[in-house]
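Missing here: one protein chain of the complex. Every other protein chain is in place.
Now for chain A:
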Amino acid sequence: MALIDPTLPVVKNLLLLDSEGKRIAVKYYSPEWSTVASQASFEKALWNKTSRTNARAEAEIIMFDNVVVVYKYIGDLMFYATGSQDENELVLYTVLQAFYESVTILLRQQVEKKTVLENLDLVLLAIDEIVDGGVILETEPSVVASRVTMRGADGEQAPMPITEQSFTKALASAKEHLTRSLLK
C-alpha cells in the first residue's frame, strides 16, 4: 500500500494474541511484514519481550526493532497496537484503547479467549471499524461497537451509541425485540 502522507498518524498493525502468544485475530497494515513468516516472528519477538510485564492495570509500552508498541492484557488476552518509532505514543494509545474497550463492550465484559473465539466475527469487525488501511477510522469505543453491530441499520432503532450508561436501555430493547420475535 502506498503510504499516504508522512504527517498522517499510521497504525502498523493491531494484534490480539492469547496468553501463549498464539494469534487470535491480527491485522497488518504495513508492508514491513508482508509474509506470514515475518509476521509470526514479529509476534513471537513481541510476545517474548512483553509477556512477563504487568500490563493489566495500565497499558504498557515498549520500543524495539524501530517500532513502538502499546499493549494491554485483559483476562487471558493481549491487545497490541504498533506504530513507527516517530509516532506520537498517545495516538497509538488512543487506538489501543478503542480496540480493547470496543471489544469489551461487544463481548459484554467477558473478555477471554473462549468468548472471543466464539464471537470472532465481532472482533474482526471491530478491528475493521477502528483502522482502515493504517488510517485511524474511529476511536470512540461505543461508536465502534454500535457500527459493528450495525445499530440503526435496519431502521427499527435509533442510531444511538452504546455506552455503559445506556446499557440497561439497550438490554431492555433487546429483550423486547427477542420476545417479540419468539412470539411470532
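Basically, a contact is a pair of C-beta atoms (placed from the backbone, for glycine too) under 8 Å apart; a residue touches a chain by one contact, two chains touch by 3 or more; residues count from 1.
Going forward, contacts and distances are computed from a predicted model.
The chain absent from the displayed complex carries the UniProt protein name "Coatomer subunit gamma", chosen from "Calvin cycle protein CP12-2, chloroplastic-like", "Coatomer subunit gamma", "Cyclin CCL1" or "Ubiquitin-conjugating enzyme E2 1".
By the touch definition given at the top, chain A reaches the unshown chain through residues 1-2, 4-5, 7-9, 23, 25-26, 36, 39-40, 53-54, 58-63, 70, 88-94, 105-108, 110, 115, 118-122, 124-125, 128, 132-133, 135-140, 145, 147-157, 159, 162, 170-171, 174-175, 177-179, 181-182.
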